[in-house]
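Every protein chain but one is kept in place in this view of the complex.
When the chains are written out, they are named A and B in that same order, and each has its own residue count from 1.
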Amino acid sequence: MSIVERFETIDRRIIFFLIFLAVIVPLLFPIGLKIEVSEPVRMFYNTIEELEAGSFVLISAEYDPSTMPEVYPMNEALVKHCFAKDLKIVSIGLWPQGVSLNQTAMEQAAGQYGKEYGADFINLGYKAGGIVVISAMGEDIPTTFPQDYALRPIEQYGIMEGIENFDNIDLIVSLSAGDPGVREWVMIAQGRYRKDVIGGVTAVSAPAFYPFLDAGQLKGLIGGMKGAAEYETLLGQIGTASAGMDAQSVAHGMIIFFIIFANFFYFLGKRRKR
Amino acid sequence: MRRQGPLIITFITGAVIILQYFIPHRPFSDLQQLFNSWFLVIAVFALILGIGNLSKIHIGRVVRRREHWPYSIVLIVGFVIMFSAGVIWGIQRGTPFYYIFWNIHIPMGSTMFALLAFFVASASYRAFRARTPEATVLLVSAIIVMLSRVPLGNFIWKDLPLVGDWIMAYPNMAGQRAIWMGIALGVVSTSLRIILGIERTYLSGR
Partner (left out) sequence: MTTDIGTWIAALLTLCIFSFLYRDNPFYKFAEHLFVGISAAYWVCYYIYNILIPNLYNPLFIQGQLLFIIPLILGVMMLMRLFPQPAWMSRFPLAFIVGTYAGYNFITYLQTYAIDQVRATMVRVVDVSAWQEFFAHPGVVSFFNAIAIPVVVVGVITGLIYFFFSREHKGVFGGLARTGVWFLMIAFGASFGYTVMARISLLIGRLYFLLHDWLQLI
């Protein structure tokens, strides 16, 4: 077997081990590379900054544990940002796991900022149906969500006084890992009800939302753990996303090395065959 | 009746949803709200159907002692424990349901998808070749985006993030817009075919 063939048929577990090292070493020994903030994340941050104290933000959690390392840091940072600005949070989930994860993020931040469930934030829970749920909320939120996520009637909470439909919501934030998610919120809440929508999404789906940003249908976008790290940078908080950025850099470098290395031997092999 | 009835239901619901968009007044707005509230409930039964199928398969596997049947017992036991915890103590933070969610469900769900990091690296090594000019464009675009999105890119060349931003905001955006406009036209025509009863494949099967 020639050296070219040997490299082309390398045991994949060697690649696995190299990627493992590329991630674990920078986590153990951080380099502290500087994080640059991109325009879509700055737009996301500014949209929240422009809201007045007491404004209502609807946070919709459409993610699950499979994408938690990417979206949960955004969720934590977003909730802290809202509480720091004295914004009221009404939250729902179009994915059931998102409800629990968002509730955890809100309760942890509430302790830090002295916020109270039912007065400063509420979790209305999950509904199945995606686009239909959003459409139903546009007409009537209390009918769509008569009870919170733990089956407590929403009338008992002060935060829900006067909340009828999207007219009483100032900004919608979708933290989404797929469909239903940001796309559906843009389609109904922005397209039909002309509400401002911003999104925090997984890196996989982020490129597909750039047309929304360009058309003004989205007022800001955070993409993946890197986007979350940028958002943490803007807020001046070092969270889990920022902590992972060195590892992200080294792993990307390693994968680019794999691609170049493999292509080098591919062309070498092609030339030899000729 | 078994075929015509569903076709009539599809036509009425689809037509009402479209009409209320252009005529957002009674009776269409009321009908839309009514259909929305019904939909929330029916959609759940569709999801329960999925869980029912899962149970049927695994109970069947245990009863017939098929290959890997002990793992089906693990699945059933996991289901029963989590379900009982939810029904008995509720689903809020601080309950056993939440404890299982946080310490068992989350780590396994996250790790399952973290495995993909290894496979995407392996795929990059094995399959990502500059075989044609188009493949080379894809490869170059991927490398620039990968580098420019992380702090390492900024460290190598301070303007690399700007190059990445430009690619994302213009050529990528143009390509994505063309793709999604194409998808949208496909979705619109298929939706119309479904509502008018031309497209009936969803009624096939039993």
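Everything that follows uses one rule, which is that a contact is a pair of C-beta atoms (placed from the backbone, for glycine too) under 8 Å apart; a residue touches a chain by one contact, two chains touch by 3 or more.
Note that the structure is a prediction, hence the values are computed from the model and not measured.
Every shown chain that the unseen chain touches in the whole complex is listed here: A, B.
Contact with the undisplayed chain is limited, among A:Asn165, A:Gln217, A:Gln237 or A:Asn263, to A:Gln217.
If you put the missing chain back, the residues of chain B touching it would be 2-3, 5-7, 9-18, 21, 34-35, 37-49, 51-56, 68, 71-72, 74-83, 86-87, 90-91, 97, 99-121, 124, 134-135, 137-146, 149-150, 162, 166-185, 187-188, 190-192, 194-195, 202-203, 205-206. Contacts to the hidden chain, counted on chain A, fall at residues 13, 16, 19, 23-24, 27-28, 66-70, 96-97, 99, 125-128, 131-132, 135, 144-147, 149-151, 184, 186-188, 191-192, 202-204, 206-208, 211, 214-217, 223-226, 240, 243-244, 247-248, 251-252, 255.
Basically, only the chains that are shown with their structure count from here on.
Mean C-alpha positions place chain A and chain B at a centre distance of 16 Å.
Residues of chain B touching chain A in their complex: 21, 29, 32-33, 36-37, 39-40, 43-44, 47, 90-93, 98, 101-102, 105-110, 112-114, 117-118, 120-122, 124-126, 128-130, 139, 142-143, 146-147, 149-155, 161, 165, 168-169, 172-173, 176-177, 179-180. Against chain B, the residues of chain A that register as touching in their complex are 8, 10, 12, 15-16, 18-20, 23, 33-36, 38-39, 64-69, 97, 100, 103-104, 107, 127-129, 132-133, 135-136, 139-140, 143-144, 149-151, 192, 207-208, 210-211, 213-214, 226, 245-246, 248-256, 258-259, 261-263, 266.
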